[in-house]
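What follows is a single structure, written as structure tokens, with notes after it.
Apart from one protein chain that is not included, each protein chain of the complex appears where it belongs.
Here is subunit A:
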Amino acid sequence: MSNYLEDLAQSVIVGQEDRVKQLTQQAIDSGADPVEIINQGLIPGMNVVGARFKVGQMFVPEVLMSARAMNGGMELVKPLLLDEELPTAGKVVLGTVKGDLHDIGKNLVGMMLESAGFTVVNLGVDAGPDKFLQAIKEHKPGIIGLSALLTTTMLSMKDTIEVLKEEGLRDKVKVIIGGAPISQDFADEIGADGFAPDAASATDLCKKLLA
């Protein structure tokens, strides 16, 4: 049995979705514990991917392919789990702020968060305070992430934080910000809970904030 777990982890690492699904299905059919499949097969595989990415031995497209492979297995196991056993790192709402159309970085942050097990709600571009407010009410995320790539639009991040305060929601949700013109200083200045310079560190930041 332990052999299949190693094989499963290995297939996640090399990003073979078909193989992961096949192994997962075989394990399920032969009566393996679904929690074991996840915690000793799929997730350890993804952990190796994360570690290798950090030291520059794996690249973004490979990480995403591994995440897709892992999720292929997850989808098969999920129906067998009790709600409280469902692995989720937390929920994050992401959006590019009002007047800004740059979404590549924000989308990458989303993909990397998903790879790390977060549930991501992507609001797209041109998202003003109202859109974030509505999404918080609807999705109840642990974190909202605002992205801005223009020095003109970064100023509107503060507006969103102000609106959250007015609505009494500021303590209910962590606010993180990012994008090329953003710095830790700016995050401190507008009272955000965190800043990350790239997608990999955004994932670490979210883990830290929800820990």
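The rule is simple: a contact is a pair of C-beta atoms (placed from the backbone, for glycine too) under 8 Å apart; a residue touches a chain by one contact, two chains touch by 3 or more; residues count from 1.
In this text, contacts and distances are computed from a predicted model.
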Identity of the absent chain, which is to be given by its UniProt protein name, from "Phosphocarrier protein HPr", "ABC transporter domain-containing protein", "FAD binding domain protein" or "Trimethylamine methyltransferase MttB": "Trimethylamine methyltransferase MttB"
Of A:31, A:56, A:79 or A:168, the one touching the omitted chain in the full complex: A:56
Contact partner of the left-out chain, one of A:134, A:151 or A:184: A:151
Sites on subunit A contacted by the missing partner chain, in the whole complex: 53, 56, 59-61, 101, 104-105, 108, 151-152, 155, 180-181, 198-199
